[in-house]
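Note that this complex is displayed minus one protein chain, with the remaining chains in position.
When the chains are written out, they are named A, B and C in that same order, and each has its own residue count from 1.
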Amino acid sequence: MSNQKITLAKGLNMGLRKAMEDDPKVLIMGEDVGKLGGVFRITDGLQKDFGEDRVIDSPLAESGIVGTAVGMALRGYRPVVEIQFDGFVYPAYDQIVCQVAKMHYRSKGRNKMPMVIRIPFGGGIGAVEHHSESPEAQFAHTPGLKVVACSNPVDGYWMIQQAIASDDPVIFLEPKRQYHADKAELDESATPEPLFTSRVVRQGTDVTVLAYGPTVKTAMKAAEAAAGEGKSLEVIDLRTLSPLDMGPVLESVRRTGRAVVTHEAHVNLGMGSELSARITEECFYSLEAPVLRVGGFDTPYPASRIEEDFLPDLDRVLDAVDRSLSF
Amino acid sequence: MSNQKITLAKGLNMGLRKAMEDDPKVLIMGEDVGKLGGVFRITDGLQKDFGEDRVIDSPLAESGIVGTAVGMALRGYRPVVEIQFDGFVYPAYDQIVCQVAKMHYRSKGRNKMPMVIRIPFGGGIGAVEHHSESPEAQFAHTPGLKVVACSNPVDGYWMIQQAIASDDPVIFLEPKRQYHADKAELDESATPEPLFTSRVVRQGTDVTVLAYGPTVKTAMKAAEAAAGEGKSLEVIDLRTLSPLDMGPVLESVRRTGRAVVTHEAHVNLGMGSELSARITEECFYSLEAPVLRVGGFDTPYPASRIEEDFLPDLDRVLDAVDRSLSF
Amino acid sequence: MTQSGSPGFGPDLVEVFGPSQQDGGPELIQLLTPEGERVEHPEFSFGAGLSADEEAEMVRGFYRDMVLTRRIDTEATALQRHGELGIWAQLLGQEAAQIGAGRALRPQDYVFPTYREHGVAYCRGVDPLNLLGLFRGVDHGAWDPNENNFGLYTIVIGAQTLHATGYAMGMQRDGVVGTGDPERDAAVIAHFGDGASSQGDVNEAFIFAASYNAPVVFFCQNNQWAISEPIERQTRIPLYQRALGFGFPGVRVDGNDVLATYAVTQAALQRARDGQGPTFVEAYTYRMGAHTTTDDPTRYRLSDDVEHWKLKDPIARVEVYLKRNGLADDAFFEGVKAEADDLGHHLREGCKALPDPQPLSMFDHVYAEETEELRAEREGYAAYLESFEGSTTAGGHS
Partner (left out) sequence: MTQSGSPGFGPDLVEVFGPSQQDGGPELIQLLTPEGERVEHPEFSFGAGLSADEEAEMVRGFYRDMVLTRRIDTEATALQRHGELGIWAQLLGQEAAQIGAGRALRPQDYVFPTYREHGVAYCRGVDPLNLLGLFRGVDHGAWDPNENNFGLYTIVIGAQTLHATGYAMGMQRDGVVGTGDPERDAAVIAHFGDGASSQGDVNEAFIFAASYNAPVVFFCQNNQWAISEPIERQTRIPLYQRALGFGFPGVRVDGNDVLATYAVTQAALQRARDGQGPTFVEAYTYRMGAHTTTDDPTRYRLSDDVEHWKLKDPIARVEVYLKRNGLADDAFFEGVKAEADDLGHHLREGCKALPDPQPLSMFDHVYAEETEELRAEREGYAAYLESFEGSTTAGGHS
């Protein structure tokens, strides 16, 4: 098959399709995932091709979706659950943190929980309340879950398949504003990197910028702009949030001596806190400045007309870079 | 009224009673809070004295309890909700983070949410699964909520009243293993410190130890033991987790140059991460060592026969102190 | 239902959604047919105690309400198409359900809406311009909930049904239930959709309301769809029967019949005000438009169905009724049309003039008592913004 240019939405759709072809135990469950193909069309065409028994339109109840998916997983299936929007994962929170996360532990490994919970996350799409949340820190804080975020079409294609193949439950975060934003070339014959690894996406020497999901693009733009000003940023796409892949991060920060973390989630108790704490523990003597965090402010997500002020953008990232450099 | 020696359970009970006497709008809601007085007897005798309309035994449904409490608050009441155990707050998670936390914001301040959600939290009581959780970081990450933890009987008495008097929703964490552990003398005529403040509970010069709830006692014991070895620990009872009262913390760390944070919650993305990040940002040049974190391991809460290994104890705190000192 | 089944367990519940269901089945309470004929119902009636003139006046009022409500909807839809709103949740086809319910309320009653209750908002006196703000993205709700006893729109499906129940429990404690004083006795109405009926919260609301006998009417607009999920996915028996399992009455009313919806809701509210507890009202209707302006219903439903429901238009039947019985003249209809045009103008002009919020307003109202740390964050951002003042772009680099 020849290479093709695809969007993130397409990459995910193709990845889901591939996973369903490869393993008849893979099921898709969620609201509107059938004929509609999901409100973002990520499951477009899958019910038509795999039938209603494998692409399961559900009643409107997130706890019910995740809870029945637990039962399916216990029966040997590999459910891929779609949560329609980040803000609607909370009715399922109990099932996720008390059941999905703990089943393997509780059962001494006898019950596996090979479940993927897909969550379109983050803001920037001009939506109403509850449609732009970034709930990752809460899941990363929960042992038993693994949490990843894709940032581009090619990763979308591979990572969703790898998440489905994982015998552990994976919270799979998809930056919704990237769904149809950029295209990238997919080589289906390539060998992807392992799922739980971070990746240096731009090399640099002055400051390490850590990002994931939607902020990878922001960080790349910031690096571009900084280069124009003679500052060399190294950008790392974390990809995995739990576990964290600290290897590339520490290696980079030991070189640059400075780190800026950026995410859309609230700064307070966000991923940036953990990264800051770990980097400081591990690179104490290499650090020229404290790890700085650029994220969503510690307010509820605001009305969308001012969401660009809430969200980290390249200016705020560069501001943090400058503050780091002038420490 | 003469001073009396009370337990934490008694302090909370007296504080609730006082709040109900002072304001007829104060209601108590929850499972078994009536005749039984709650499984920990914190509401003992209140239904008898204030009636079933003010001490409301609920159906077994946490989302229902918090959700109806939201309605009560909208109607002008000040509901105090009891969640029976930490691990059972999750069915109400959606109502808490999407409704309780956001109502004031969403309504531009027109709808206040003067609600207290009491959660007995933490381990060490030999309980079965889900009865020993420490969910504070997840609430502290949520703008719109305030989060406090009491650590002793006198604070219990005052803080619960202050939380009830607050016009903002307060997640009120009670270290359940302290309920009946130690007695302290209560002077009801005293003037309490404001609710959202931290307190230095032991002065020291070498390392600052930050604790809250159940670990305050651990930290105090560690300080005692360290003193015997010639090390001077300053212990701060954080009391408020959101907002954080960084003043006393920063002042202390600037003096000692070293900080250890201890809590029962998982280290990863726990309060310790945030404290580490903020302390490092603010005291970068004063720090002699990275902020070290001593907490619950990043596993689900284990079977109770090994919970003392999971929980931070004075040895692990002292180990961190030593590591900090030898940095 | 077929009548065969396993011994002891009663009839099997298959084929409950046969063709008769599309018309609501025999249990549908109707007082005005799609053809504009008044019909009798053994239990519910419209206009009892009113003179013929008063009654006609009310029906004309409903007509006007529905026309204006529809205009709000079509204007908002158009504004969304023109990029003035980010999204709009259309109510097309649900005017009778909303006006019937909205007009049955007394001032002291309290409403907990979903995100689609534009007609009820209108009945409560909320300026429809205020509704647009939310969909434009300038705020999360611009009206004062306590001014008209009309709560803010709730987007998390079903969450508001618990708030409604708790609010009703508050009314019980305030002594405004069952006193017999019509000025005093109050009730709550909780709006939700057919899809919402599957949420745990909604079912818990039923349990709490039943357990405390709370004065709340659960008003469900069964518009047959939850985005692309048909009602059959949420229930296999008529939805109003859900209430029976919780021990309070449920009824199905023709939600496209404003007279019946008014009569039934009014009676249910009165039950609540009288201290007789909760009632479930299923307003059987149809979502004529898309779920929202971003939805594409052609992917999942047949245009035949839409055509079928067009014949049951809630406004047309009232118009026919008024005209055929000489209860309204041309001047009336022209007057309503003119009013609607004015309203349209108000919305178009007003919407475009809605001011964008100030960036720093993001930090307002997070708490009743602001925290130091939030103040510091706000000040930090203010200083940051000021650092760009004078530079050509908002940011230095973008």
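Observations
One rule holds for everything that comes next: contacts are C-beta pairs under 8 Å (C-beta built on N, C-alpha and C of every residue); 3 or more make two chains touch, one makes a residue touch a chain.
Bear in mind that the values here come from a model prediction, so they are computed numbers and not experimental data.
Across C:P249, C:G335 or C:G350, the single residue that touches the chain missing here is C:P249.
For chain A, the list of residues touching the undisplayed chain reads 27, 53, 56, 58-59, 61, 63-64, 66-77, 91, 94-95, 98-99, 102, 104-112, 114, 143-144, 146, 166-168, 196, 243-246. Although one chain is not displayed, its contacts with chain C can still be listed: residues 5-10, 12-13, 16, 29, 43-44, 198-201, 203-204, 207, 210-211, 213, 232-237, 241-249, 251, 264, 267-268, 270-271, 274, 276-277, 279. Interface residues of chain B with the unshown chain, by the touch rule above, are 31-32, 34-37, 39, 57-61, 63-64, 87-88, 90-91, 126-131, 222, 225, 268, 297-300, 302-307, 309-310, 313-316, 318-319.
As a convention for this text, only the chains that are shown with their structure count from here on.
Centroid analysis (C-alpha atoms only) places B farthest from chain C.
With centres taken as mean C-alpha coordinates, the chain found closest to the middle of all protein C-alpha atoms is A. If you average the CA atoms of chain A and of chain B, the two centres end up 31 Å from each other. With centres defined as mean CA coordinates, chain C is found 36 Å away from chain A.
Shared contact sites, meaning residues of chain A that touch two or more other chains, fall at 63, 87, 90-91, 129-130, 268, 298-300. Among the residues of chain C, those in touch with two or more other chains are 139-140, 156, 200-201, 366, 373-374.
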